[in-house]
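All protein chains but one are shown at their positions in the complex.
Just so it is clear, A, B and C label the chains in written order, and each chain counts residues from 1 on its own.
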Amino acid sequence: MNMSNTGKIRIAILGASGYTGSELLRILLRHPNASLNALTAEKNAGQAVAAVLPHFAFETLPDLIKIDAVDWKNVDLAFCCLPHGTTQEVIAAIPKNVKVIDLSADFRLTSLEGYATWYGHAHRAVELQKEAVYGLTEINRAKIKQARLVANPGCYPTSAQLPLIPLLKAKLISADDIVIDSKSGITGAGRDLKQGNLYAEASEGIHAYGIAQHRHAPEIEQGLTEAVGKAVKTTFTPHLMPMNRGILSTIYVKLSPGKTADDLRAELEKTYSGERFVKILRTGAPATRFVRGTNDCVIGVYADRVEGRAIIISAIDNLVKGASGQAVQNMNAMYGWPEATGLEALALFP
Amino acid sequence: MNMSNTGKIRIAILGASGYTGSELLRILLRHPNASLNALTAEKNAGQAVAAVLPHFAFETLPDLIKIDAVDWKNVDLAFCCLPHGTTQEVIAAIPKNVKVIDLSADFRLTSLEGYATWYGHAHRAVELQKEAVYGLTEINRAKIKQARLVANPGCYPTSAQLPLIPLLKAKLISADDIVIDSKSGITGAGRDLKQGNLYAEASEGIHAYGIAQHRHAPEIEQGLTEAVGKAVKTTFTPHLMPMNRGILSTIYVKLSPGKTADDLRAELEKTYSGERFVKILRTGAPATRFVRGTNDCVIGVYADRVEGRAIIISAIDNLVKGASGQAVQNMNAMYGWPEATGLEALALFP
Amino acid sequence: MNMSNTGKIRIAILGASGYTGSELLRILLRHPNASLNALTAEKNAGQAVAAVLPHFAFETLPDLIKIDAVDWKNVDLAFCCLPHGTTQEVIAAIPKNVKVIDLSADFRLTSLEGYATWYGHAHRAVELQKEAVYGLTEINRAKIKQARLVANPGCYPTSAQLPLIPLLKAKLISADDIVIDSKSGITGAGRDLKQGNLYAEASEGIHAYGIAQHRHAPEIEQGLTEAVGKAVKTTFTPHLMPMNRGILSTIYVKLSPGKTADDLRAELEKTYSGERFVKILRTGAPATRFVRGTNDCVIGVYADRVEGRAIIISAIDNLVKGASGQAVQNMNAMYGWPEATGLEALALFP
Partner (left out) sequence: MNMSNTGKIRIAILGASGYTGSELLRILLRHPNASLNALTAEKNAGQAVAAVLPHFAFETLPDLIKIDAVDWKNVDLAFCCLPHGTTQEVIAAIPKNVKVIDLSADFRLTSLEGYATWYGHAHRAVELQKEAVYGLTEINRAKIKQARLVANPGCYPTSAQLPLIPLLKAKLISADDIVIDSKSGITGAGRDLKQGNLYAEASEGIHAYGIAQHRHAPEIEQGLTEAVGKAVKTTFTPHLMPMNRGILSTIYVKLSPGKTADDLRAELEKTYSGERFVKILRTGAPATRFVRGTNDCVIGVYADRVEGRAIIISAIDNLVKGASGQAVQNMNAMYGWPEATGLEALALFP
């Protein structure tokens, strides 16, 4: 382990001025093993962090710099919070002794054709794409511990795969006819200046977007396909709704013959019994407000009135378990620290 | 037509202090053919309307009275906005020459067994239940025009039945495997004092409720069953989310062999071509914010990536097309007035 | 009156794609004397209105064009909803037979020095500035009826001047020591893409802005100065808070010797007794939610515990009485129509 002489990992955050960068700062500033050595933001380079994130005004942090100005000799681990598409070349240029956890979508799809189809161009860092490990911690922990480059999962895929992968592996549900209806808070759309993200546009309403075209669909299906061993195609509809944080995924599945919703719940309880962050409800329904600010994924399973069908609901905070929290969980795994380090805060409710 | 000498229908609103009552006041105070003669509210009887609905402080309205105090000789039509279960006996006691539009669920289910099963007791006004006409205006207009007692549809059923009934009638989709995932604003839960409806509980979150048990499921299925000619069972999950008004229903269907999403859209366009309030989108996705305060139901149809499947999305304002607006539309139909009378306001966006 | 042969005024809206433009469309599409002949939006020229304002998708409207493309021969009246600073030259180029109601700040200040000081450059249409009539309808009605160019008041100034001008004129309060603490919904910040207007930034919080520097201060003071006959300077602090519409101004004043809060209320009742849109409360407190979507200004007056002081609170919808509604009210006054024409909708609550 290559650390600074404070005994802490020296960290760079590339793209520190957006919401996932900000959330990493929130978590890492209180992480006992983290030292924040470099923070980049191309447009705001030269400014203090507080100029773009005023709630850090009274914390000790380095000023924002350009990526080009990062001194990689003083960095052990980089979190990469850059836009999709631009990330692969940036990461390719990082010295190989630096570990990388990438929060973009650039390294999530293992299929080169899949990437090209969904992102509209050939991948520009093919070797890295082969090397990258998909960072769904509870499912992929062993590989993550050995990885140099972790592709941190998307928010929707995290909420969908955590319940579905164990159930598909155990052959308790059909791989056909899976409907995933997801509702996301606005931070899922990032901090970019888009009209649809304005308060007056986003408040007091809900709408679906990316219908049958969202790039998280192939990511979800990649995980399910691996679990089943044959190609899985799902129906996935994301919705944008007025809350800051949270994803609720309501998932409609067909039970395998003779199986019940109780069997599903039992399987999930078994799978996640030793896990700190995946929690299976026995009563009540998951609500995003009760995971706000936490790294939890809360899951409920319900029998449908239609025979042979069940409803699964999962709730996460899209910025934590759906992004920066899981990234820190992966860092903890990579360094052999307890996975909950820095992630122990309870939900901020109300 | 039995009118007052002002040439206006004399109206009573039973239960005027809740949200559907308030919304009737908002619409009817500007309706050219309506005279508000009696407003009831058991707990607030004796008070001015403004004591419970301050935005009417500067309108001329009768004070709130108890139902017992209504002088039925001066009433042509009663809108009934009372809680489920208590309504049937109240309506049974209204003189037979008074027309009634009931916004509760008491007369919506035509099956006596269905009612008893879902509401936990035998119906207490069986003759009226037989007489009642289900008030989904666009579908049932002919009967509504002749009705004395109209059972105004529920909000979720309105949003689900308007797109599904024509498609099932035309055999374009399968009657099996219909998944209805609905998202409702908080006014759908009424003005009752329940902890879950508090701002600090309902804001910044979303959750499902009544999973596989909601009473609007049999109401939806009754309409679909009638359209198909055999029993239809659906998967229906309502969610509560932080907005005042609106329901978005995302509906997942299986196409009949050889049919496409375009066929579905064309059928809906044909069915609703002469309608003022049902609008089929050719581009974009329905959003509740764009029907806020209107009697519109906006519908979009989309091909799914999964072969042989389509996604239908409908948006209404739950208090207008989902309740009081449709009730006024039904009144207009019953009296032979243009159906849009009093309902012409455009969406209040933002 | 130069009308089209439909007997309606032919209207152009310059800058139809923002919130005040959108609100004019909402009102004027249902106004019996209005015909919308030209709608401009520089960036979106060539598109249908529904491309930027989807709730008008099913209305008949001309496509968006550039200002240069307006055929002024077919326009009787132009509403100008352009950004401050750019408006003066646009209006200077409009043929003189076309009436203009300007919703920007360009013609509100009568003092050339005042304009130059607060806006950072000399006025570029000095003759027009002299001619412009300040459009606070209830106060300035006589002049508005004769005007060719009306400078529609700002939202904050409307909320502050309506209560303060009559009280200052009647010498019931001191012209010194007036504190105006205003809280505005987000639409007050316009539809521009600014980070602070994003949902995730603006929700769940409140902050003051433009402290002691907001350009509405001199506009407020101009009206008060006119009422008193000598220079008035006020303390004015605007705040931005998470609601779409509404301004609440809490105003702290010193009573003239011997005067009481009741005297203030009586004076306001007298002043506004014949007015349709200014409403003085006798009990309770104004709330923005109860004027949502209306052209009302609701005012309450309260005795302070500190002797010799009173608190005045006013509530308006910033997009209606604070902008487009008052603009239509002014149009009605200019053409001699009943002032409430097209403005009769009740509050959309909840």
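In this text, contacts are C-beta pairs under 8 Å (C-beta built on N, C-alpha and C of every residue); 3 or more make two chains touch, one makes a residue touch a chain.
Keep in mind that what you see is a predicted model, and the values were worked out from it rather than measured.
Peer 1: What are the shown chains that the left-out chain touches?
Peer 2: Across the whole assembly, the hidden chain touches A, B, C.
Peer 1: For a quick check of understanding: of A:Arg30, A:Lys66 or A:Lys270, which residue touches the chain that isn't displayed?
Peer 2: A:Arg30
Peer 1: Write down which of B:Arg191, B:Arg215 or B:Arg276 is the residue touching the left-out chain.
Peer 2: Residue touching the absent chain, from the options given: B:Arg191.
Peer 1: Using the touch definition from the top, which of C:Met241, C:Ile299, C:Ile316 or C:Met334 touches the missing chain?
Peer 2: Considering all chains, including the one not shown, the answer is C:Met241.
Peer 1: Using the touch definition from the top, which of C:Lys183, C:His216, C:Lys279 or C:Lys321 touches the missing chain?
Peer 2: Candidates C:Lys183, C:His216, C:Lys279 or C:Lys321; residue touching the omitted chain: C:Lys183.
Peer 1: What is the set of chain C residues that contact the non-displayed chain in the whole complex?
Peer 2: Against the left-out chain, chain C lists 177, 179, 181, 183, 185, 200-201, 203-209, 211-213, 217, 233-235, 237, 239, 241-246, 248, 250, 252, 285-290, 292, 302-306, 309, 311, 313, 315, 350.
Peer 1: Which residues does chain A use to touch the chain missing from this display?
Peer 2: Interface residues of chain A facing the absent chain: 19, 22, 25-26, 29-30, 53-59, 187, 203-204, 244-245, 279, 281, 284, 287, 289-293, 296, 344-350.
Peer 1: If the missing chain were put back, which residues of chain B would it touch?
Peer 2: So the residues of chain B touching the unseen chain are 19, 185-187, 191, 193-195, 197-204, 242, 244.
Here is the rule we go by: only the chains that are shown with their structure count from here on.
Peer 1: Quick one: report the Å distance separating chain A from chain C, using the average Cα coordinate of each chain.
Peer 2: Result: the chain centres lie 45 Å from each other.
Peer 1: If you average the Cα atoms of chain B and of chain C to get two centres, how far apart are those centres in Å?
Peer 2: Chain centres of chain B and chain C, defined by C-alpha means, are spaced 36 Å apart.
Peer 1: Give the residues of chain C touching no fewer than two other chains, as numbers and ranges.
Peer 2: Answer for chain C, listing residues that touch two or more other chains: 19, 187, 203-204, 244.
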